[in-house]
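Pasting a structure below so you can have a look.
Just one protein chain is left out here, and the rest sit where they should.
The block that comes next holds chain A.
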């Protein structure tokens, strides 16, 4: 049980219990020392406080034994340990597999459109600014909380965030 010294040192000084490391074990060690994962994950995350994705990557998804709904709710609240996120699904017309995007990672429509243009490798136009919409261009639409499909960009960004449910990139000549 040589792993014990590692696992306990996160909360108790390893010099306090030398006896445990001498316990015999002739069997192969369990493959994953989750406690080390936990510790490493947390120390990595504290050195990069702004990178919310590293927090979620390092936390094991199967320990401690919590059901997903509770785990998510707790993680969201979790003492501001993680940045809040707002992931929405994004589909492009003609492509059955969608993507997911964190809207909170953007501050305005420009940033959103630029990211989506890169993600889907297309030009997304703003209907106000850009002229004549040809067949190969796309526009960005969203489904709001009432189930209606609207053009992105009409309401202030903050208001958009409170009402958007999912995004769709459609061909310009459809609008």
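Heads up, the rule we're going with is that a residue touches a chain if its C-beta (ideal position, glycine included) is under 8 Å from a C-beta of that chain, and two chains touch if they have at least 3 such contacts; residues count from 1.
Criterion: contacts and distances are computed from a predicted model.
A.B. asks: Tell me the UniProt name of the left-out chain, picking from "Small ribosomal subunit protein mS25", "Protein TRANSPORT INHIBITOR RESPONSE 1-like", "Neuroguidin" or "Trifunctional enzyme subunit alpha, mitochondrial".
C.D. replies: The chain we cannot see is, by its UniProt record, "Protein TRANSPORT INHIBITOR RESPONSE 1-like".
A.B. asks: Across the whole complex, list the residues on chain A that are touched by the chain not included here.
C.D. replies: Residue positions of chain A that touch the missing chain: 1, 3-4, 7-8, 10-12, 16-17, 19-20, 23-32, 34-35, 38-39, 41-42, 59, 61-71, 73-75, 77-79, 81, 143, 145, 147, 165.
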